[in-house]
Each structure stands twice: as C-alpha cells, then as structure tokens.
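Let me give you the structure first, and then I'll get to my questions.
And now, chain A:
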Amino acid sequence: MAKRLWMATVAGAACLSVLGWAAPPPKPAGYVPPRTADGQPDIQGVWNNATITPLERPADLAGKAVFTPAEAAAYEKQAAESNNRDRRGKDGATDVAGAYNQAWFDRGTKVVPTLRTSLIVDPPDGKIPYSAGGQKRLDAAAEYARLHPADGPEDLALADRCILWYTAGPPMLPGPYNSNYQILQAPGYVAILVEMIHDVRIIPLDRRPHLPGSVRQWLGDSRGHWEGNTLVVETTNFTGKSRFHGATENMRLIERFTRTDANTLTYDFTVEDPATFSKPWSASIPMTKSSGPIYEYACHEGNYAVPGILGGARAQEAATK
Partner candidate 1 sequence: MIAAASVAAMLSVTTLPAVAQATISRGPRTADGKPNLNGIWQVLTEANWDLQGHAAAAGPMVPLGAIGAMPPGQGVVEGEEIPYKSEALVTKKANFADRLKLDPEVKCYLPGVPRATYMPFPFQIVQTPKFILISYEYANAARTIYMEDPGPAPVDSWMGQSVGHWEGDTLVVDATGFNDQSWFDRAGDFHSDALHVVERYTLHGPDMLMYEATIEDKNVFTRPWKISMPIYRRQEKNVQLMEFKCVEFVEELMYGQYRKKPAKQ
Partner candidate 2 sequence: MRSPGFWGGRAPRKLQPSEQPTEGSDSMKLLCALVGILVASMCAGQGLVAKKAWTPPRTADGQPDLQGVWTNATITPLERPADLAGKAFFTPGEAAAYEKRVVENANVDRRRSDISADVGLAYNEAWWDRGTHVVKTLRTSLIVDPADGKLPALTADGERRAAGLAEQRRLHPADGPENRSLAERCILWGTAGPPMMPGPYNDNYQIFQAPGYVAIVVEMIHDVRIIPLDARPHLPSNVRQWLGDSRGHWEGNTLVVETTNFTGKTRFRGASENMRLTERFTRTDPDTILYEYTVKDPATWTKPWTAQVTMAKSNSRVYEYACHEGNYAMTGILTGARAGENNSAKAATK
Partner candidate 3 sequence: MRSIKIGLAMGAALLSSAPLWAHHAFTAEFDGNKPVKLRGTVTKMEWINPHAWIHIDVKDADGKVTNWMVECGSPNTLLRRGVTKNSVTAGMEIVVDGYQSKDGSNHANGRDVTFPDGKKLFLGSSGTGAPGDTPEK
C-alpha cells in the first residue's frame, strides 16, 4: 500500500513537471483550512490581490529573484512616491496620463510576502518566455495599435471597452484599483465574483467535459477539482480576442488556489500556449483576506470615455488635415 502511494506520488510529480507546473508548492505550514458543510476546504470570503510587485522582473533587477527585507522596504517607498498621482507630471502629456488624484487609486503598497521581485516564478529570470512567433504577433499588434489607435471601439483596450479586466483574467492579475474577489462555495461549485465588471467565474467540480471547441468565451471555460487542500482549475476555450499577453485562443491555463493561512489565499497559475510562448510559465500571487464588501462596478453603462476617445481622435484627425 505504502509503495503504491509512493508510486502515485512520483507519477503525479512527473505529470506535474510535464505539464510545466513548476510553481513551488505552497509551504504546508501546518495550517489546516476549515471545511465547508460539504467537505471542501473553505476558501470563501472576500480577497484582495493588490500588490506593487510587477508581473515581470524589471530590467534593473535582473538576476535578483528575491529582495532582502530592507530592499523590499526601499522598493515599496520608492514605488509609493513614483506612483503618487498627486505629484503633477513634468509635462502636459505625463501629467494628463496621471488622470486624477491619488485617492482614486488602490494599487497596494507592499510587495508580495515572498519578497520576490516578480510575480513570475518560472522561468527563473521572471520574464515571459515569448516564442519567436509570439513576439512577432505581439509586435504586429503593437504596430497596428500605433497606426490605428482609435479608428473604432475595437481598437481600444478591452478594459476601455468595458469588456474584460485583467483582474478577471483568467488568470486573475492585480489591477490599479478594485482588485477584489469574493469566493463562494456550494456543493459541486466554486464561484468567484470579480469586482471589476461584475464578472463571475462559476467553476464546476464534477469533471464534466469542456464546452465544444467551437464555443469560445472571453473568460474561457473552467473546470475545477480539489487536490488535497488545493483547488486546481483548468481553463480552455478562450477567444482569439482575449489578448492575454499575446496568447492565442488555444491558451490553456492551470490555476491553483491554496489557503495557506487564515488570511492568505495563495494563487498560482501556469500558462501554456506553444504558439506564443517557448515554454509554459508560472506566477504566484498571494491574495489577502479583506473585510469587503464587493461594490458594483457597472462599467459599460456609464462609459462616456469611449465616445470621448473616439470623438477626440476624430477631432485630432480633422485638425491635422
């Protein structure tokens, strides 16, 4: 019996490494999460993933994977200063990009508790491993955006269009404000309410098959299961329009949610898309328990910005003629 268990573990580990789940398993600090009535590890509550740690490691930190506590504090101080929008820009363009007072922002003030210098933990350089093809598409998209910044609404960012925020992802990345999530669990389901654009991810746990391949959704199609105290969610069926760091519609995402202490939900994800990335890559973001509540973020209904941006572009074109 013990031998078989050992073999299963080895097989599982092999399987994980094949799948590229190279994220270090969360420290089993002896914390045992409570259980829901139907026996799921309880990850319910309102969580916030705001952090100043960037997804990719900044160039000037190349080779440095982890801050010392002092370095982290210095970094946090510097970030707080440079991010402070109450400090006016040096020229008009910079100043207008600052948008509005600091009070409106909520990016967090801390780096992640692991003191890592990037959210990406694999590859070790903390960078997204673009393939040549992926980089080419990314460059082409950038060039297109330069030539057609606001020809029509489709040229604007998904967030500008009120279609999808990075906080919803998936994967769910921290944003400049409202990086809040509420998780609810019911028998057979885990639901994640994303504050931004009131997106809800309802993840069935019954191992049903994915939607037909012809069906493509902005948030993809998620299926979950529990591995010990970790909720593992696999998402496919993305659209080709989702644009997550240049990924194609065939991107496959594995997310792992583990409650590592009463106030921390460790969120790890691995992205696979051979058409875009030379190898799978992984990131780890701690989510912190928050008192909530989640407020309504109706977006499209009051989106005066789209006519403003398009009208502005038309006015600019008329002026340059």
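As a convention for this text, a residue touches a chain if its C-beta (ideal position, glycine included) is under 8 Å from a C-beta of that chain, and two chains touch if they have at least 3 such contacts; residues count from 1.
With respect to how the candidates were assembled, all candidates are chains of the complex that A comes from, given by their letters.
Model, not experiment: these values are computed from the prediction.
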Result, touching chain for chain A in the complex among 1, 2 or 3: 1
Complex contacts: residues of chain A adjacent to candidate 1: 211-212, 214-217, 239
